[in-house]
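FYI, not all chains are in this one, though none of them got moved.
We call the chains A and B, going by the order they appear; numbering starts again at 1 in every chain.
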Amino acid sequence: MVQAVQARGFAEPTTLVELPDPEPGPGEVLVDVLACAVGLTTRNMLRGDLGDDPRLLPLVPGHELVGTVSGVGPGVTSRWLGQRVTAHFYLFCGLCLRCLAGEEPLCEALEGMLGVHRPGALAEKVCLPARNLVALPEHLDPVGATVVPDALVTPVHVRQRAGIGPGDRVAVLGAGGGVGVHMVQVARLAGASVVGLDVVPAKLSALEDRLGIPALDASDLERVRLPGRWREGADVVVDLVGSPATLAWATRHLAPGGRLALLTTFPGITGSFAPRDLVLRQLAVVGSRHASRAELHAAARLLADGLVDPVVGATGGLPEAGDLLERVVSGAVLGRAAVVVRPVEDQA
Amino acid sequence: MVQAVQARGFAEPTTLVELPDPEPGPGEVLVDVLACAVGLTTRNMLRGDLGDDPRLLPLVPGHELVGTVSGVGPGVTSRWLGQRVTAHFYLFCGLCLRCLAGEEPLCEALEGMLGVHRPGALAEKVCLPARNLVALPEHLDPVGATVVPDALVTPVHVRQRAGIGPGDRVAVLGAGGGVGVHMVQVARLAGASVVGLDVVPAKLSALEDRLGIPALDASDLERVRLPGRWREGADVVVDLVGSPATLAWATRHLAPGGRLALLTTFPGITGSFAPRDLVLRQLAVVGSRHASRAELHAAARLLADGLVDPVVGATGGLPEAGDLLERVVSGAVLGRAAVVVRPVEDQA
């Protein structure tokens, strides 16, 4: 039997349960989970935002895992055994043009997401399609590495989508969250001048003190002033908040030639734009959806090379998963929270 | 004295007038105009859409010129003398980062446009800043070459902005107009599969018969069907119409990863987008503003190498300029109309 976090209904509290040991089917692997991060996406899973078919219940959420492969199903190379891994979030087919072109989230035969359409990783063990695996260097701290499969790889993809390069001026709305704290780092790593906007005073301090990123209080967007040197505005705005107010602010503060990167998928939110405005300032509005397996590899290499500082602001065991998630949702956690499934001292 | 087309007020009819010979000032050149195209931009000039300060009156419109340099002002190299040229539309500074980076339309010190903020080229002679000039190969037909500075170079820029490449599926809304007939050609030249949409039956026939481009009647957008092979939709939609209806149609028909290129600047038009939609299909909405001098050069080379067929659907002399423009506005002309200022037989 394995312990797992489970929800019996959408928007119901999770409980810790004992489940039978999972068995890897054909093309699958069994992973002993070391740690698994939780964030707003986990909350969205539990609310049914990413899939609300009752047949998906009961639900074991969690997709931001680090673990060790302990079993392989038929047709899977035994080279995986013992390998430290993380996993891609989407249940892509691995066969279509999109999958092969590094656009797994756009898979033509997408079957959903890990932790939604099949049991996730807030458990001692999890079964996954082998094609979802991405190898991690052994020496990476497993708790820190839980940022790789979402909080870090998402910014890695945004950087490429929005074309962030040396000398660009980049503003990040929602910079203190799990994706935000890594987005500001990835933008700076790419050579940009970066400012982070957030509404939580403790996060603003942490951005400045821990990450050395200039931080601006966005509680009253109308009063936000970008640095004076950014005369024409921002070359890139990454909007991790996605409200009508932030969308409007972002467009208004773009320099000519600027790019607005969107990542939010809240149903019912609409933005508006004047073609005249996009043309005269030659702007681009760019949607960005998760990332590829190759980008997961690249994100892991950034950690391994010491180029990014993984920000995990809170940790706990499987029994604390629900509490951790509540703290994340309340805005009290800087960066990601991680559930440490196996004690760290066992991992060496 | 030189003959010129002139309007005494915005939205007033143009007349043919005699004006004193222009003299090139410091940094300027004098160009003997051979031909000058007219299109919807010319109409917008005359309506005051691009500048309606009464001090701009009376107005000599026209910016899509081909001519020969016949004089240089102080500080301008005499190498220009006798050179066949066309010109950039914008009165950019030539000094700022934007100008040097090939983003002249985004110039930090933009002083307006040729034909609006200084007398244009619907005249026997015109004075221009030397930095606006772009040399043309001598053997190019001057009437055909009037497509270079706007109708052809605009698509050349869109191709780069929208990332059109081999195998892409591209739909062009407004394909029978001056920019449209060259946009479909540039997209095909880049290796794309292209369809053109328009509402004028004669233009639809001409797209198919003269250019070999599959054409779709867009009179009732709801009934337009993209080719069956384009299962997921278009990789790129270029919207040269820019109405709320075309904007909505375009977004809806983009394939995952698709790009919507915008070029229209009609005041008061607004589009709306759901961030969720742009993110889940990973779309981009891309404004495109005119082009650079380097792209003018490249456009001329496409003509010179026989890779693009310049479509000039109607011609006339300076006295016919007003009539030609009316015919363009009414939708009766395929591609561009050109005013032939000097008889072609004099040009050899």
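Note that a contact is a pair of C-beta atoms (placed from the backbone, for glycine too) under 8 Å apart; a residue touches a chain by one contact, two chains touch by 3 or more.
Keep in mind that this is a model prediction, so the values were computed, not measured.
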Notebook entry, point to check: With 2 copies in place, how many does the full complex contain?
Noted result: 4
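One rule holds for everything that comes next: only the chains that are shown with their structure count from here on.
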Next item on the list: With chain centres taken as the means of their Cα atoms, state the distance from subunit A to subunit B in Å.
Entry: 43
Notebook entry, point to check: Considering the complex alone, what residue numbers of subunit B touch subunit A?
Noted result: 98, 103, 105-106, 108, 161, 232, 239, 242, 247, 256-257, 262-267, 269-289
